[in-house]
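Only a single protein chain was left out; the remaining protein chains are all shown in position.
Coming up: chain A.
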Amino acid sequence: MDQGYITKLQDRDVIESRFCDLFRDVPIALRDEDINATKQNNLKSTVNRLRKELKDKDAEVRSLREVIKVKNNDSEKLNNELISLNIENNLVGHKYAQLEEEHEKLVKRWLERVHQEFDVLNAR
């Protein structure tokens, strides 16, 4: 029976090892130093990645600060404009009230005059 097993195992190896040169023989990298080296490499690459990310974020923060500054200036300008327009509005309102008063006076004077002329005509 053993000879049968040997033949079968050899046949298996022929089938399973065909074109095996296309497949890498990787040593089991499980020795502690290998794992540590892999971990170290991983850590190094992570630190580098994080550093790059930090640099990008810093640049982003700088540009956002500038945007905030510009927006603040815009807001200040708008406030000033709002105040000046308010003042202008007040002045215009005042002038409007004066003109309205004058208009009323003129209408009153005109009515009195028309009334007087009407009385004179009636007296004749």
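One rule holds for everything that comes next: contacts are C-beta pairs under 8 Å (C-beta built on N, C-alpha and C of every residue); 3 or more make two chains touch, one makes a residue touch a chain; residues count from 1.
Here is the rule we go by: contacts and distances are computed from a predicted model.
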item: "Trafficking protein particle complex subunit", "Autophagy protein 5", "Postreplication repair E3 ubiquitin-protein ligase RAD18" or "ATP-binding cassette sub-family G member 8" - which is the UniProt name of the missing chain; value: "Autophagy protein 5"
item: Touch with the omitted chain, as defined above, among A:9, A:64 or A:106; value: A:9
item: Selected from A:25, A:66 or A:119 as touching the chain missing from the view; value: A:25
item: Residue ranges of chain A at the interface with the undisplayed chain; value: 1-2, 5-6, 8-13, 15-20, 22-26, 28-32, 34-35, 38, 41-42, 46
